[in-house]
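As structure tokens, the structure follows; a few thoughts come after it.
The complex appears here without one of its protein chains, the remainder shown in place.
Take a look at chain A:
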Amino acid sequence: MLVSVVVLLPLAVAVLLVAVRTVPERVASWAWVVTSAVDLALVGWMWWRFDPAVDASAPGVAGGVDFDAKVRWIPSVDASYHVGVDGISLPLIAMSGVLFLACAVWSLRERHRPRTYAALFLFLQTACLGTFAALDLILFFVFFDLTIVAMYFVIAGWGHGDRRRSALKFFLYTFVGSLALLVGFIGLFLGSDERTFDMVALASDPPLRDDPVAGGLVLLAVGIGLAVKTPLFPFHTWLPDAHTDAPAAGSAILAGVLLKLGTYGFVRIAMPMLPGAWRDWAVVAVAAGVVSVVWGALVALAQQDFKRMVAYTSVNHMGYVLLGLGAAGLVGHADDAARTVATVGAVVQMVSHGLLTGALFLLAGVLWARGGTHAFGRWGGLARPAPLFAGCLAVAAFGSLGLPGLSAFIAEFQIFTGALQAVPVPTVIAVTGILLTAGLFLLALQRLLTGDTAVPPGVQADVRGDVPVDMRGRELVAVVPLLVLSLVIGVLPWLLLDVVEPAAELVATLLARGTG
């Protein structure tokens, strides 16, 4: 029940905002903030009461699921409205809740059709939270696809630059990806003994166990669908365009939450439901991960636009996740401890990337709001006129490049540790990523913050000769909590790991089924 309220509350408010056309625009913006805040409070309550050992006797994912609720939907295919949370989905739901609230606060001053904007984001929030909470493949797919629809409208309606083209590219690309995903889901359904779409049942009794070819093909379909969303090399080219032209809040959600739907799908669906196929093809996941790490970082290094650079770092960061998940599947090559820690690291990376990259995109939004450009060449020496912006940007950049004490370090270090045993050479290659990301983020800091102050022509200096570019109230309220959370996870990671670890261990165990 509680999960359903968390998922559907934003949708309910969105419907109200659309239906009642007399709602003043400013009220609509505040309604969005309040709804997201209430929703986050409910998630907090859920975290507080979360008890992963709800049904330890039942095998499969049911072992870690709490707050689950099930309503019959399409009995003939055994598809139902089945939701619940476990140690992997709960942290992602919480991270999404935080990020949506940050975006709500950020968008309080939105002037372009704020009522529709708020409704759209609330709708998007329901779709995202629903995807994480879904325990039925059809339900998962519906929510998964609705996120594409909502994000399309956000980019096309409120973006900038060549926004319609970027939105269309995003839509087409990810839609084709989701079709592949659907084919995979149907394969899972047809391959299961009980003919069900229920994710708990499919994980506890994996389909296509005795048919490595069919299992591999289904994994291929699911894998392509998720790889587009994640995005992994070479399916990532929709991402930079979509990000560059999306509004700041849209970019933050796109990178922070929507990309996680892809990586989450690997952990939630591909790994537990197709353990044999995942083990057989784990090397491919490792390779895709490592190539994404290096490719994403190198291409980011050459970008001349801050926001585009941040977009490419997402490819790099999501590559680490796949490296960890792939290593977790190499059962014969690493012990359980290593495979578990790789999985834990992958989940922590998802949460960490959501917070830090969300913050980075919002910070890019500060530049856009002041000068209408993210180009490195237009900005310089901002440390003096904009100390708060400089401070936030530095923290986010150092967090993102993996400075110990912030969240990304925990994630990346755990992934490296877990992967080193199974795949030493790819891990060493992936470790070069920490060098490249340091280079590109410090280059960005150097270009934006140091040297002589330079601002685009549109920004006027005030009477004292200062340029008013620093962050203001609502911008700080949106960004600072994201950075503080990253710091908290970096210093006291057990707050997060206590929830993630049992669930990750379960995934690692589920993967080892059917091997000696």
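In this text, a residue touches a chain if its C-beta (ideal position, glycine included) is under 8 Å from a C-beta of that chain, and two chains touch if they have at least 3 such contacts; residues count from 1.
Please note the rule applied: contacts and distances are computed from a predicted model.
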Check your understanding: One chain of this complex is not shown here; going by its UniProt record, which of these names is it: "Thiamine pyrophosphate TPP-binding domain-containing protein", "Recombination protein RecR", "NADH dehydrogenase subunit L" or "Pyruvate ferredoxin/flavodoxin oxidoreductase subunit delta"?
Key -> "NADH dehydrogenase subunit L"
Point to revise | Contact partner of the left-out chain, one of A:32, A:117 or A:171 | key: A:171
Revision key, fill the gap. Touch with the missing chain holds, among A:26, A:109, A:384 or A:472, for A:384
Point to revise | Residues in chain A touching the chain absent from view | key: 74, 76-77, 79, 138, 141-142, 145-146, 148-149, 152-153, 156, 164, 168-169, 171-173, 175, 182, 186, 189, 195, 233-234, 236-238, 295, 298-299, 301-303, 335-342, 344-345, 381, 383-384, 398, 403-405, 410, 413-414, 416-418, 420-421, 427-428, 431-432, 434-435, 438-439, 442-443, 445-446, 449-452, 492-494, 497, 500-501, 504-505, 508
